[in-house]
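Can you read through this structure? Questions will come right after.
One protein chain omitted, others in place.
Order as written gives the chain letters A, B and C; numbering starts at 1 within each chain.
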Amino acid sequence: AAKQAAEAAGEGNGLIKVGIINNDPNESGYRTANDRDMKATFTEENGYEASFYYSLKNEDQIAAAQQFVQDEVDYLLISAAGTSGWDSVLQDAQDAGIKVILFDRTIDADESLYEASIVSDMAQEGQTAVDWLAGQNLDEYNIIHLQGVMGSSAQIGRSGALQDMADSNANWNIVKQQTAEWNAETAQQIVQSVIDSGTEFNVIYAENDDMARGAVQALDAANISHGIGGDVIIMGFDCNSWALEELLAGNWNYDGQCNPFQASYIDDIIKNGASEKVVIMEERGFEAATITQEDVDNYGI
Amino acid sequence: MEKNSVLEMRGICKYFPGVRALEQVDFTLREGEIHALMGENGAGKSTLIKVLTGVYHKDGGEVYIKGIDKPAVIRSPQDAQNVGISTVYQEITLCPNLTVAENMYIGRTKGLLTNWKKINADAGKLLDDLGIPAIPGQQLGSCSIAVQQMIAIARAVDMNCKVLILDEPTSSLDEQEVAKLFKLMLDLKKKGVGIIFVTHFLEQVYEVCDRITVLRDGKLVGEYVIEDLPRVQLVSKMLGKDFDDMADIKSESDTENIDYSSTPVYQAKGLEGTTGIKPFDFSIHKGEVNGFTGLLGSGRSECVRAIFGADKVNGGEVLIDGKPVKINKPLDAMKNGISYLPEDRKRDGIVGDLSVRDNIILALQVMKGFFKPISRAQAEEFADEYIKLLNIKTASSETPIKSLSGGNQQKVILARWLLANPKYLILDEPTRGIDIGTKVEIQKLVLKLAGEGKSVTFISSEIDEMIRTCSRLVVLRDGKVVGELKGDELTQNKIMATIAGGES
Amino acid sequence: MSSNTKASTPALKKMFDRKTMTDTRVLLIITIAVFLIMYASAVIFLGKGFSKPQTFFNILNENAALIILSCGMSLVMITGGIDISVGQVTALCCMSCAVHLDFHNGSVFTALLISLGIGLAFGLIQGFLIAYLKIQPFIVTLAGMFFAKGMTTIVNATQFNVENEEFKALKATRITVPGMGSVNKAGNYVPAYVEIGVIVALVIVILLFILLRWTKLGRGFYAVGGNNQSANMLGINVTRTKFMAHLLCGFLAGIGGFVYFMHVGSGSPSHASGAEMNAIASSIIGGTMLTGGVGNIVGTLFGVLSLSTIKNIVSSLGLDEAWWTNITIAAMLCIFLLVQSVVLARKNRKKA
Partner (left out) sequence: MSSNTVKKQTSLAGLAKSVVRKQIFIPIAALLILVLFNLIADPSFFQITLQPNSEGYNVLSGNIISIIDRASELVILAIGMTLVTSASGGQDISVGATIAIAGSVVLRVLCGSNTRPDTLQAPVIVAFIVCCLVSMLFGAFNGTLVAYFKIQPMVATLIMFTAGRSIAAWINNNELPVISDPKFAYYGNFIPGIPIPTPVFITAACLIVIALVLKFTNLRLYSQAVGINPHSSRLNGINPQMIKFITFVILGLCVAVAGFIKVSRLSTINYSVVAKDIEMDAILAVALGGNALGGGKFNMTASVIGAYVIQFLTTTLYKYDVDSAAISAYKAVVVIILVVLSAPIVREKMGEVKKKLFPAKTAKEAA
């Protein structure tokens, strides 16, 4: 496969042309880390000629993919903003002999249309987190559930596990379920409104670190203790380094990892061929009780 | 309904917040007559017309149209058109973004599709017939108001109507155009069309009309056959009081007082605008009233706009009291004591949604500066003073200016510039749409200002008025100054001859 | 001075005739010219995919729905209104159709009806509120946008591809453009193609062009937008005209929704997000004024093409710092608008 790739690139400067379609890195710390990783890997020294396109809109991404197909790149690397609507462009790519590798986000298309997909399993992330929460053995779980943008794969995956648990256990109550659209400030407002209305709660399950941060700010203003030994358990996702530091300081309780470093896997697949169609990123959850400075340095993004 | 009447209105009432615009007004229009609707500014003429054509919904009364037994229901101008009423409104009501041809035919063609070829050809023919200088395919907004007014008239007369309403159609037309219009009206009259004609020009009334209905303060004064009502009586009916004639106005002022050897208050040398007028020299002295005259579109307005800096100025030199100054924009002119009352009231004059008070103080306020607002009390005082002085008919000084009658709007703009207390006042068609009583008041005012040592430039389409007020006339033709008339030369004939270019 | 335009004057000469040059026409000429220049420079300086005809047809394929939405937007903008609900209405149509096809075993035809029905319903209600109750179009359609957004997630909160076979066949239908094509990377000759949506869009462009140019209703839109008081006094039913504009715009959003659906083949709450802004921008680039009374459907078509060509150029450039993508798009938009503004100003200065 490496030979094939080199052949394909043979005509020009010997570099492999990759078209990389990603979400805008200013979306979150996760994305920034992911983008930085991609840029560090797909360099000329590594034998690549990379073209980037960034957009948070699925349709813009698809249009850019079409353009890359017309521009005859060798590989198309896609982190799709939405899961749907990709099949026809992938078909065109395949017809033109362009290989597609998905990273970070999976899409809803036939497996034969892409070489490989290197993604996070959002449902698994959610499950890991909920399992950890169940392990806390509280008498009663009164949860404020702060959701991401409705319909995003991260929201669906991370909400699913919690919803299932709450549906099947009588002592798990979701006292508030509201989308804060990944926005810390909206999260702050929502939690504040719960506090203002006097509802009891002891868990905040925020689907990313930003929203957890906003929630904590609201708790602080109302003098509600949180973290280790506190009244409210704080859970977040993404493992931003500042979030892990909060864990280390005992202010939060749990942070689920969402691994942004797929570039090396992709590099490997391009150069050595794919061994599996779907590579699920290794991910874990961190809890305040056991996290170490080393973890913060290694896993913080 | 009377036998030969085409239109009858009975007991029409219309109220606006704070105003009883019409109170139990009756009006009858007969077949083949030209019926003048007369009254002071704000008497309710336009309102009566708008009620009739469905622009306003009446608060009482009934309308009967020939051929319909029941009271006619007219809830929109479209309905009015359908029952055979065609109207030229006081404020030009055409769409500036459409072409001339389209403005003439929109809203009244049958069928689903617009036949461009046909309407362009028809419009072209109509424009040619009426001698209107416009091209069918031209955007209406690029025509001068006079031309727009003619287009509106062309549109109305072209409709196959039973009733034709003309609300001050002549206010921005010159004599030739007016003559053309009268010919049209007489033709239609022969065909049995009833015409309602609103104007403030008494001569015009006596020239073409058969009957007169007079309104005062929203109430009917009476209907008269023209022969039975001499001018003086008509005027006193309109004003509700006796009226001193205006023939002797000029004698009140003494033009001999002007010192032509002194430094002119304003002097321009080779002033050149970007709007198509040729470079011209001009000067005006303290206490002088001068005028610009010429045919429609001869560039009178362009000249004074260049003086005021309203249009971009290309070159030339300006001296104020002998000192050279730069006038690039209106504010420069205002700071140098020049005021300008523009001819296009709707576009350049009023600020429609602002109150009468704000409209009055606007210019003075701007001259005082951004950081020195006139206090509320002071503004009230100014407004009240001028509302009284110019007899402006308004519910209060809070009323938005756009709900005033046309003539009263004009007075507000005049008040604005008087308040600015200029040493040189330019009035471009100040009496357009102003009733006879007030017109005389304004002419008197102009002469009084001159007597107080101010200089005034007075432009009017009525030569009579110019002769009465001006001591010197600058004559323009095709954007060029072609002559200057003074003293004894100020006669109708002489002026007409100079305008037409017979001599000189 | 008056001279009738002779029927024999060649169309082109008439188009550039100074005396009858309307703002609409100037803007149209600018838009087409700038588009052509932009596309030509992309072909010359970027080369790559731009030299292939399929790139152009891809732009059409990707934007068929946007063309339709922008046409609707132009209509309401010509009457002096605005409709910012179109994007979310599109999303709602997609989601409803998708749910109908996959969860309720619906047919493509009923899905189409649903889409049109939704569009029509939005058009009716918004049109009623705007025209008959005289509420500002911006608020009404902003509320419409919120409502459609909420309804989309209520219908179904997740995104999914439609599996209905009948629909998939329709979606996959490609119409080859005769005589055009290029050799792809694999060395095969592929004919250029367009999707069904493009045909729909072009038909709509033609129909609306006819509507605006020749029908009474269409001319009424211009009159109302130019000055609605005048239009009223000229005997046009302003209320009904405004209502019709918003109704049509809603209906076109329904059609656009279905075309979008045919292109993406899925339902998602994030579909067509921001499409209203693209539609407004395209209309304006195409020479329609937000203040009303000025505009042209052909211009709108070129507005969409210009806007998406800008995006394609940016992706073809492959800028490596993320922020450059949006900044470049914005800068090109800015240049475009400046050219438009300067040319228009020059023209109007000459006239005066």
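One rule holds for everything that comes next: a residue touches a chain if its C-beta (ideal position, glycine included) is under 8 Å from a C-beta of that chain, and two chains touch if they have at least 3 such contacts.
This structure is a prediction, so every number in the text was calculated from the model and none was measured.
Listed by label, the shown chains that the missing chain touches in the whole complex are A, B, C. When the whole complex is considered, the residue among B:Pro373, B:Gly453 or B:Gly501 that touches the unshown chain is B:Pro373.
In the complete complex, the hidden chain is touched by one of B:Val351, B:Val482 or B:Ala497, namely B:Val351. In the complete assembly, the contact with the undisplayed chain comes from B:Ala363, out of B:Ala363, B:Leu404, B:Val475 or B:Leu490. Touching the chain that is not shown, out of C:Leu211, C:Ala275 or C:Ala322: C:Ala322 (per the contact rule at the top).
Listed residues A:Asn137, A:Ser168, A:Ser197 or A:Ser275: the one in touch with the omitted chain is A:Ser197. Summary of contacts with the chain left out: across A:Ser120, A:Asn183 or A:Asn259, the touching residue is A:Asn183. Contact between subunit C and the unshown chain involves residues 129, 132-136, 138-140, 142-147, 149-151, 153-154, 157, 277, 280-281, 284-285, 289-291, 321-327, 329-331, 333-334, 337-338, 340-342, 344-345. For subunit A, the residues touching the absent chain in the complete assembly are 24-29, 32, 35-36, 56, 147, 150, 176-179, 181-185, 188-190, 192-193, 195-198, 210, 213-214, 217, 219-225, 240, 242. Seen across the whole complex, the unshown chain contacts subunit B at 308, 310, 329-331, 334, 340, 342, 347-354, 358, 362-363, 365-367, 369-373, 398, 416.
Simple rule for what comes next: only the chains that are shown with their structure count from here on.
Once CA atoms are averaged chain by chain and compared with the all-protein CA average, the nearest chain turns out to be C. With centres computed as the average of Cα coordinates, no chain lies farther from subunit B than A.
The centroid of the Cα atoms in subunit A and the matching centroid in subunit B are 71 Å apart.
Distance between subunit B and subunit C, defined via averaged C-alpha coordinates, is recorded as 44 Å.
Note on chain placement: the centre of subunit A and the centre of subunit C lie 34 Å apart, centres being C-alpha means.
Under the contact definition stated at the top, not a single residue of subunit C touches 2 or more other chains.
Of all residues in subunit B, those touching subunit C in their complex are 53, 55, 76-78, 80-81, 87, 89, 93-99, 102-103, 106-109, 111-114, 116-117, 120-121, 124-125, 127-128, 131-139, 142, 274-275, 311. Those residues of subunit C that touch subunit B in the complex are listed here as 1-5, 7, 17, 19-23, 213-216, 219-220, 222-223, 225-227, 229-237, 293-294, 349, 351-352. The touching residues of subunit C, when paired with subunit A in their complex, are 48-50, 52, 54-55, 58-59, 61-62, 153, 157-161, 171-172, 184-186, 188, 190, 263-274, 308, 311-312, 314-320, 322-323, 325-326.
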